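Below is one structure. I have some questions about it.
Missing here is one protein chain; the remaining ones are kept as they sit in the complex.
On to chain A.
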Amino acid sequence: MKRRKFDLAAAPGKAAAGLDDRFRAATPLRHVLNKVFPDHWSFLLGEIALFSFIVLLLTGTFLTFFFEPSMTEVVYNGSYAPLRGTPMSAAYASSLNLSFEVRGGLIMRQMHHWAALLFMAAIVVHMLRIFFTGAFRKPRETNWIIGSLLFWIGFLAGFTGYSLPDDGLSGTGLRIASAIMLSIPVIGSWLTSSIFGGEFPGTIIISRFFIAHVLLIPALLLALISVHVGLVFTQKHTQWPGPGRTNGNVVGERMFPRYAIKQGGFFMIVFGVIALMGGLFQINPIWLFGPYEAWVVSAASQPDWYVMFLDGSTRLMPAWQITIPLGDGYVIPPLFWPTVVLPGILVGLSTLYPFLEARHLKDYRTHNLLQRPRDVPARTAAGAMALAFYLVLTLSGANDVIADKFQISLNAMTWAGRVGLLILPPLAYYVTYRLCLGLQQHDREVLAHGVETGIIRRMPDGRFVEVHQPLSAQDHDGHGALEYTGWVVPKKMNRLGALGPAIRGFFYPIEKPAEAPVSPGHPPVEPRPEREEITSGSESHR
């Protein structure tokens, strides 16, 4: 009998060949695996959102096994003594059981909530990166629009999820949401009764929000995220300008193996940070809020941070009620403007921004290279203005907590918010614009005159001058001939190799730092020339 020899080393190859024979996967897969991604820390911010979305799906699935989306009244008889014997909805009772009875339930609930906050935070931070570097320009406007829609859908996901436990705090939020819907002229009351199935709170809203939260919204998010990431693949990632990088190429690492391994590691880190926060920091202690009753409301009832700007705009809005003398008098309540009109304007402005900017600059070309924020002062300043506006609103959403804990009058906080909302954004615009111009000027100065060495030289006639290290050969005026290329200009001597290489290693020095493999797109790196003393040279200053 002949014993067949099993060759372990050939097994993966054989299996792959077998797969390729059947599915013809090699050609498209090679295309994907060989995809080159540019590398910069700021390109990883969007991944935080993607990875926390994965954590959200995982933890959320766990939670659905134990959550009961029903408003049937039950009497709690679980292990949390301070609520025992209290009548409450089945949704709240099952959330309590999820927290106290189910093994690992509380950390799952907390991880889910922290992951939701992180998802939204990462979306905003990623969006800021895209905005300030001009990555939304042609051809990527569609992805910008999808991204801003993802924020608003995430907003809805967060709000519906936050309402599900039916605790005192989320019920207060739901009441506010119903008031916002009611404030819409003409259709308000119909809209509210159709969503709540009658008067607030009704008996159906938790089940409706549940299906929206676990099926409709995640499906929409998943679809949009797929298109978002797919577009990054087909349109290629933007990159910073620099040596060897043009509008027509991508310099970086291949998808497989290095980029994929890095992303896998980053996913582990994101998962780890969420798990740590879920384990260390208590979030949304629903057992303290008690079951929602229409007559229960607590001080410091805030929504989660990404909704807080709407709470803030409501708190700052003066009580301007418009009464239209039609029939018995038709009223547009003041709530309508800060909670329906303002977000409407914000959605419109944010989605249309790429087109507005292109139209304003008459720039319809394709851009694959990013811009440093300082090089486009108007856009950077506009972004700072929007950020200041958003921050004032968000802080105003917590103005009662700030007033109480910092012992400021609440009325003063409200007025500071109103005044700040009008004054701070233009101020932020002006200051940012000037900062950008100043940074630009300094870049040009260094290119022309060289890096400041920190060496002060006294001339024979008594003057003191600082010695500059020119970056290139200089003309007779002492000016360098380097052009600004849109990338970092070295401003410190050790960026030029004036100091020896930094000794690598965190706990102990690594004697010979290993050279990282360089991808072929990189220009050859020349060895550092031997150190020589910096001489002042009478023409090297100015």
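Note that a contact is a pair of C-beta atoms (placed from the backbone, for glycine too) under 8 Å apart; a residue touches a chain by one contact, two chains touch by 3 or more; residues count from 1.
Keep in mind that, in the parts below, contacts and distances are computed from a predicted model.
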Undepicted complex member, UniProt protein name, chosen from "Cytochrome bc1 complex cytochrome c subunit", "2-oxoglutarate ferredoxin oxidoreductase subunit beta", "Cu-processing system ATP-binding protein" or "Sugar ABC transporter permease": "Cytochrome bc1 complex cytochrome c subunit"
Sole residue of A:V74, A:L224, A:A260 or A:V296 that reaches the chain not shown, by the stated touch rule: A:V296
Identified contact with the non-displayed chain, of A:S99, A:S148 or A:N368: A:S99
Omitted-chain contact residue, chosen from A:L56, A:A90 or A:L169: A:L169
Residue in contact with the excluded chain [from A:L63, A:L83, A:L98 or A:V376]: A:L83
Hidden partner chain, residues of chain A it touches: 39-45, 47-48, 81-86, 99-100, 106, 110, 114, 117-118, 121-122, 125, 168-169, 253, 258, 262, 265-266, 269-270, 273-274, 277, 279-285, 288-290, 293, 295-306, 308, 394, 397-398, 400-401, 403-405, 407-412, 516
